[in-house]
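Note that one protein chain of the assembly has been removed; the remaining protein chains are unaltered in position.
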Amino acid sequence: MLVMKNVNKIFQTADIQTHALRDFSLTVNEGDFLSVTGPSGSGKTTFLNIAGLLETYTNGDFLLDGEDVGKLNDKGRSRMRNEKIGFIFQGFNLIPDLNLYDNVDVPLRYRGFNAKERKRRIIENLDRVGLASRLKHLPSQLSGGQQQRVAIARALATDPRFLLADEPTGNLDSEMAQGVMSLLEEINQQGTTIIMVTHDATLAKRARRQVQVKDGRVSELDLVNHRAIA
Amino acid sequence: MFNYYLKIAWISILRHWGLSLLMICAIGLGIGAAMTTITVNYLMSADPIPHKSKQLYYVQLDSWDVNDPFDEGLNPPDQLTFTDTTNLLNAQKAFRQNAQAQANGVIEPNDPELLPMSVSGRANTADFFTMFDVPFIYGSGWTHQADVNKEQVIVLNKVTNDKLFGGEDSVGQTIKLDGNVFKIVGVIDQWQPKPRFYDITTGAFNDSEDIFVPFSMIAEQKIGRSGNTNCWKPSGDGFSAFLVSECIWTQFWVELKTQQDKEEYLTFLNAYVEEQKAYGRFLRPMDNRLSNVMQWLENQEVVADDAKMMMAMSFMFLIVCLLNTVGLLLAKFLGKAPEIGLRQALGASRATLFSQYIIESACIGLAGGLLGLVLAYLGLIGVESLYGDYMQGLATLDSTMMILALVLALISSIVSGIYPTWRACNIQPAQQLKSQ
Partner (left out) sequence: MLETGLIFRALMRNKMGAILIALQIALTMAIMVNAIFMIQDRQQQMKRPSGIDENNTFYLTNTVFAQDHNFQAELQTDLNTLRKTPGIVDAIQINAIPLSGGGWSMSLQHEPGEDKDAIGSALYMVDEHGINTMGLNLIAGENFSQEDIQWRGQGQSTWPPKTIITKAFAAQLFPDDWQTAIGKTFYISQTQPMQIIGIVEALQAPWNGWDGVERSMLVPFQMESSSSYYFIRTEPGKRDKMMPIIEKVLAESNKGRIIRRITTVEDTRKRSYRQHNATNKILTTVVATLTLITSFGIVGLAIFSINRRTKQIGTRRALGATRWQIMRYFMVENFLISTVGVFIGSIGAIGLNMWLVSTFNLTPISFELILFGIVALLIVGQLAVLYPARKAALIAPATATRTI
């Protein structure tokens, strides 16, 4: 469970103060598929970064699986990212120097699994996204959709409780986007909580729960609009 | 995890091979230059007789001109007069003592097929061989009695024995040196102290001598002396006048076991000079010195200025190479900012990232160190061929130097890597993960 209560985030530069999140309160339950929409600069990415422990917040309370995130040091936060959270980005963010196998291997290494376990998970997850036959390929040899599938395999390899997706289909054409969305829905059905930031209203509607962020504040959208997953 | 860091470093070095090569070359050149000069300095300042260099003392007495002191009064003369050497030798106050001077002569081989050969020689007393641990293949040095009796005995070095006797045991045979017959008592093995500490005045890095004869042979005019002669007062006519003159051309070494022995010997020297003053000699203030081997080498500035200056230059050179490496590492690591952000998102802590990038720096450093060793090896060959005889045997890499090269490379690269790594670890992941 992810719980945020009155979280504030203020960016401070030399002479400008930006209030990115204002008294941001949100609870995400186990198994949710949450979509976050909002205009550019509304604070939705900031929310996702804080939720993913990539950024600290200025004040408020944030509990992830009952643990007070504010009290963790860099090492604790890193461990939590590794064990509980998986990320998917608009730009895929694969490491260009590493082949697919080694890319999926990265979080498993930080987790400290033994070689056999790592291999099992890598093969299993690349198989799940249909790329098990291309272990030795470099990211640059794949299409955008395939790259995003690898990124998803990498995110899932550690069996995270939460999958955070930032515009996961933003750089994909509609056909590929459909494929990625279906994959996410399938993953959600298998029990992984998904939080997806998008500005695409149609995609957002495929989530089970939708929230909107505006000027750093969060508001729940009408649940009646929720469309059952086909 | 260490293996994983190594693997990632390996991939990263290979993928960015141009940049990596540039850094390896920079470190390699820096280490190569530094090691070349360090080795030359190290060998020049080496202790040539480590186990007893603290017990061997070179004797200096200030017998020089009262109006115009030797070395502007900074140091007493670097050699002794024949009179003083003879007196100190006869006193036998030290555990061992060696009086010596450089000599040379011509050997007429017994074998008429062989041409006469000119040889470098040393005229010394019996203790020379035991004091300086001279290794013998055949026979040994001569006895004290031989010195006293002015026996015409000779010790050959291996090369000379090979030439004259084909390497056979020649002890007991005789040879004709400058027309005089000498009896061979010993043949010494390869022996070349570096520096040739026992006689700095004729070149600290010259070859050891072909033959050795008793010191008394010079006064007996059985062999011609060479080496440096310095006079502050005209000597009279003829060789006997020269022997009693104030010219300095002999050297005197003593072996003293303990600090107390040394102090007692110095007291003896002072008493001796005091006594000589009665004959109107030693008009300068008392300045008698006993320098052990390393002190003597230091005092005689055996390490050439050029070598020291080159070493200073090469260290600055290394610093430039390291600054270069710091810049390139910084470029490389900051260029990897997106990857670093991603790794943080996937669970790498700062400590993890720090280890990873320091290990990558160290790998580059190690590769640079290996290249540096090769360059140092080539550099030393170059130095040897450029300087010739002067650097002969001073340009070899021993295991100490090889380890030093690698350690220096490793330390340099890690030091160079610290700032870039620190910057890399402080990259904010959130900023790097944005797609725009």
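Going by the order they are written in, the chains are A and B; count residues from 1 in each one.
The working rule: contacts are C-beta pairs under 8 Å (C-beta built on N, C-alpha and C of every residue); 3 or more make two chains touch, one makes a residue touch a chain.
Worth saying up front: this structure is predicted, and the values here are computed from it rather than measured.
Asks: Among B:Leu114, B:Val244, B:Met286 or B:Val320, choose the residue that contacts the chain missing from this document, as touch is defined above.
Replies: The one listed residue touching the chain not shown is B:Val320.
Asks: Using the touch definition up top, pick the residue from B:Ala46, B:Ile137 or B:Leu330 that touches the left-out chain.
Replies: Only one of B:Ala46, B:Ile137 or B:Leu330 touches the chain omitted from view, namely B:Leu330.
Asks: For chain B, which positions touch the chain that isn't shown here?
Replies: Contact residues on chain B toward the absent chain are 19, 22, 25-26, 29, 33, 67-68, 105-106, 108, 115-118, 178-179, 224, 233-239, 241-242, 305-306, 308-310, 313-314, 316-317, 319-321, 323-324, 326-328, 330-332, 334-335, 382-383, 386-388, 390, 419, 423, 435-436.
Everything below uses one rule, namely that only the chains that are shown with their structure count from here on.
Asks: Could you grab the centroid distance between chain A and chain B? Build each centroid from C-alpha atoms only and quote it in angstrom.
Replies: 67
Asks: Enumerate the contact residues on chain B facing chain A in the complex.
Replies: Within the complex, chain B touches chain A at residues 1, 4, 11-12, 15, 338-339, 341-352, 428-430, 433-435.
Asks: Residues of chain A touching chain B in their complex?
Replies: So the residues of chain A touching chain B come out as 45, 49, 52, 54-55, 74-75, 77-79, 81-83, 87, 89-91, 93, 95-98, 102, 106-107, 109-112, 154, 158, 166-167, 170-171.
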